[in-house]
Each structure stands twice: as structure tokens, then as C-alpha cells.
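Removed from the display is one protein chain of the complex; every other protein chain stays in position.
Note that the chains are named A and B in the order they appear, and that numbering of residues resets to 1 at the start of each chain.
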Amino acid sequence: MSTSTGTDHSLDSFGDATASATRVTPGNALRPEDIALQDTAPATEAIAQYALRLGDDALIYAQRNAHWVSRGPELEEDIALGNITLDQLGHARSFLTYAGKKWGKTEDDLAYWREEEEFTSLHLVEQPNGDFAETTVRGLFLAIYQHLLYTRLLESSDRTLAAISAKALKEVDYHLEHAELWTLRLGQGTEESARRMRRALEKLWPYVEELFQDEPLYEELEGVAPRPSSLREEWDARLADILERAGLAVPEVPYAMCFGRRGEHSEHLGYILAEMQVLARKHPGATW
Amino acid sequence: MAVHQETGGHLTAVQSPEDAEGQARFDAIIAEDSRIEPRDWMPEAYRKSLTRQMSQHAHSEIIGMQPEANWITRAPSLKRKSILIAKVQDEAGHGLYLYSATETLGTDRDTLNDQLLAGRAKYSSIFNYPARTWADMGAIGWLVDGAAIANQVPLCRASYGPYGRAMVRICKEESFHQRQGFEILLELANGTEAQRKMAQDAINRFYAPALMMFGPSDNDSPNSKQSMAWNVKRFSNDDLRQRFVGMIAEQVKVLGLTLPDPELRYDEETGQWIHMELDWDEFNRVIKGGGPCNAQRMARRREAHEEGAWVREAAAAYARKQQEQKEQVA
Partner (left out) sequence: MTMSTPQDAQHNASSAGWPLWEVFVRSSRGLSHVHAGSLHAPDAEMAVRNARDLYTRRNEGVSLWVVRSTDIMTSDPEAKDAMFESPKGKDYRHATYYTKSEGVKHL
């Protein structure tokens, strides 16, 4: 059934009154489908491995955040979190599609048919949503990080990585604003919200160091990707600025030893994957 | 405010001169099929009836997010996951459009939400059925959204302006909802034996509840007549239902699957589709709270609302502080 063409009873006349405010256009943007159609695969194994890392971070983060849909603290916020989730899932699909071209695999092959130890995600994105404060802090850490990273990747010698990052950067820009707006409001809102924010910072701070660890992989990514350690200084400065305005501070807790990049994950990832992959794996070879 | 008396299904009123004038203007607007806007005089019964209908509609969108949200984390491909998130998110949006339209009638969203959480408000009973399998995402899109669209398209011309405008927006956005559902089923129907079975099973479970979404037969629907006189409802429940059944009877052939209705046929003489008798006892039981998932749906909604309270309060407190600071500077 179509709602845009009339059949009888002139059921389908929408009128012009709201035409301008409801105009819908698909827009132009780089989609995972476009990347799948391109001839270019990552030039080296290292570039494919790198794209895989970016894809895994965005995928697991989206999978976690998706749980908020229908559970937001207010309906308007439900929609905002949904948007961020959709954006991240889109980035994941683009990066995974690109990575997979090196190995003749699709985004779904990589998402649904790899084992836990083959995933390369950061421990930060694997952490449970917790309350809205924890989700906000995790979002803030990640948004600043992704914003810095994708900005640097605009200059990548790998044109596909640069193109995906350009699209992602515009969206992460919004994620960062969203996280910042909420950090200010929760930090300076009520006693309770400030307390929850402090607790969230303490809970998630241990997983920050992993974001900036350089792996041997980066020896082979000269000109392609920035070393994570090179992002740290600006990340710290930006975070400090936001936390200060929110009346919050970086907590004094030790960093956790995390090696997600080499497949050593938090205890959470097994459950995340079990849920994400259960249906696809029940029907090997099926299309959906 | 005028005092209204119910007499034989028609409203008469002991009216003040202002109300009589307002009533005359209201009647004239309805007679020429024009639109009533928020600040126009309107009969209390019209305001009340629309508030009830529109808020039920809004609640249905919000509760309706749950069965589908149940499959977001398990969607079998990343593309399907994206589509499903976008769809469930749209439903939150549609709930919001409808709540904001309802608020123009003078009842704020908190009150409407309280009515829902206290169990005093109804919502579409179909959402009290569980979404057991991935194929249910297909059946919900194709049959449930299909039935909703069939109901909603005529509402784009509802006499209450804000309602009609909200429905225009919703109908435009929902056009993808039914298609994505149909395509899920099409993919399953052309897939493995297990997938095909899953699809047929979902259709079997959602067919009758979807037909019941149009409401009881016209003879048993006391509000229908008044609603049509007010140009809110444009077609009777039975008209819409059999129009819908006619459409899905054709569409199911494309899937190569069947509708679980041995009595379904087109009657050449009357030009009507004949379908099986629906189980209205079950319908009433679900409406009264006894469906498989009523308790679960309400608990989930309450939980989200309660757990969000500190967030809403914090944001409100922050806004107050900012305002105070601004005033001090000024």
C-alpha cells in the first residue's frame, strides 16, 4: 500500500499547508553500500586491520547504545540517543565494509561470524550503559576521541578512510555537542546528578588509557593514520575544559590494563556478541 | 462553561449566548468541512473525545516501540539493524507529534503520561502480543503498520487541524515502515525452509490481531457515529477493515504465503471482502489488561519514566540556575 498516491475516496490528499515543513529528501552522503561497490580495497593488510578497529569500536558502541531505544529518560532524549546510535552503526558499517574488501568478507561476515578474540574493540565501548550519567560520560570520552581522530584522518593518504571520516566527523560533531550539553546539565543540575556524574567518571576513567595506546601496527600506517598517543594532549585539554565548566574533575583512579586491540576483551563482550550474533548464527548461509 | 446533557446519543446543551454563538460557528465550520483550530470554541464533548483518541494514539506509538525494540540487538544483519532502529525511533517521534497535538486541546503531556502509567489510558491492544521471532518484525511492519496506515490516512483530513497535520507527517514517514516489513517477509519467504516457516508462523499469529486493530464492528462501536458527524473519522471500522483485508489478500500472493483465514473471499455481489469471525472476547480480555504482555509493557514504560526522573529534574534545575544568573547580570 502506498500513502502517496490516491486510489479512491481521495484518501491520500495531504494538502499544502504543511508541505514546506515536512519536505523529505534523501540527502547525499557516503553510504556503506557505496563503499561496497567501489573497486578499491585497502592497499595493505595494516590498513584493513586499522579500518577493522574503527569499525569494531563504532559497532560495539552502537550495540550498547541501542539498548536505550524505548528506555530514554524522556521521549525527546530517546530520539537523540537513537540518532547517535544510528550514526555510529553507519560508521561501523562503512569501516567494516572497507576492511572486509581486503579479505573478501562483507560487513555482516565480520560482525556476525568472528569470534570474541577476533574483535578489536576498546574496553570503553564494551562497558555497560549503566545509568544516564554513565552513558553520558562514555559518550563524552568517545566523542572527543572520535572527533580528534576523524579530523586527523581527513588528511589520510588512504582516500576511503578520509572519505568515511569526513562523513563521520560531521555526525560526531553533533555527538560531542550532545555529550557536552548533558555533561554541563548533569554536572551542575542537582546534588544527585552531580554525584552520579562523579561516580560515572570514576567508573569509566580506568578505560581511558587504552584509547591512546600505540600498537606496532602503526609502524605500517605512516601517513595513513595518526598514532593514538598523539591525540592525548588535546583530548585531555578538551575534556578538562568541559569538566571544569560542569563543576567536575578528572578522577584519581588507576588505569586498567586493557588490550582489546589484540583480542583480549572485557568480560562483557562475550555477552554482547552472544546477543548480537545469536539469530544470524542459528541460520548459517541465510540472507535477511 | 456550558452544561451538557446526553440525550439519545446526541448532545444538546443548556448554553450561554456566547456558547450558542460558538456552537453555531463550530457547526458551520464542520458543515463546510473546514478545520477547527486550538483556540476556536469547541463543544466540550469534541475536546474530550479528541483528547482521548489522540492520546490513545500517542500511547500506542510509544508502547508500540517495545516489541520491535526487543529485536534491535539481535537483528540478523547490520542493514536490518539500522532500519529497525530508525523505525522504532520514528515511533517515538510519532508519539511526540501526537502528544504535542493533544496538548493543544489543553491537557499537558505529563497528565497524559500519568494516565498511561496509572493504567487509566488505553493503547492499541496489538502491542500486548509478544514479538517472538525475527519474522514478527516483518509481520508487524506489513500487517500492523499496514492496518495503522489504513486507519491513519483518512485521519489526515480530521476536522481538528493539529491532529490532521500530525497525521500528515506521520503518514509520510510511515510509508517506509510497511515496506520494510513486507521486504523482511519476502526475504524470509524466499529463504531457507526454516525462514519460510518462521514467516508463515508470524503471519498466522498477527493476522487476526491486525484485523482487530480497526476496532469492533460498527454496530458495537458507540463512538463511531459521533466521530463521523464531527468529521474526525471518515470511514467506518468495518469499511476500513475490509478494504485492508482486500489489499493484504493480494499482497500475500507476492510472498507465496497464506493468510490463516479459510473463509476469506471476495463477494462479487456486494463488492465486499468476507473474512472470518474475529474473537472479540480475546480482544476485550487484552484491552482489559489480560494480554500476554500488558504487564510487561507497562512495567517497562514505568521503569523508564522513573529512572529518568533525576535526569529531567537535573536539566530543569540547570535551566533555572542559568535563568537566575542571567537575571542577576541584567
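What we mean here is this: a contact is a pair of C-beta atoms (placed from the backbone, for glycine too) under 8 Å apart; a residue touches a chain by one contact, two chains touch by 3 or more.
Predicted model only: the values in this text are computed from it and were never measured.
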Q: Would you mind spotting which of B:188, B:232 or B:315 touches the chain that isn't drawn?
A: B:315
Q) Where the complex has a chain not shown, which of A:178, A:203 or A:238 is the residue touching it? A) A:178
Q.
Just checking the interface: what residues of chain B touch the absent partner chain?
A. 1, 16, 18-19, 22, 37-41, 89-90, 93, 96-97, 100-101, 103-110, 165-166, 169, 173, 309, 312-313, 315-316, 318-320, 322
Q. So that we can see where the missing chain sits, which residues of chain A does it touch?
A. 18, 20-27, 74, 76-77, 79-80, 83, 174, 177-178, 181, 185
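Just so we're on the same page, only the chains that are shown with their structure count from here on.
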Q) Using mean CA coordinates as chain centres, what's the chain A-chain B distance in Å? A) 33
Q.
Looking at the complex, which residues from chain A come into contact with chain B?
A. 1-4, 9, 11-15, 17-18, 22, 24, 32, 59, 63, 66-67, 69-79, 82-83, 85-86, 89-90, 92-93, 96, 107-108, 111-112, 131-132, 184-186, 188-190, 192-193, 196, 275-276, 278-280, 283, 285-288
Q: Within their complex, state which residues of chain B touch chain A.
A: 62, 65-66, 69, 72-82, 85-86, 88-89, 92-93, 95-96, 99, 134, 146, 149-150, 153-154, 156-157, 165, 168-169, 171-175, 178, 184, 187-188, 191-192, 194-195, 234-235, 247, 251, 300, 303-304, 307-318, 321
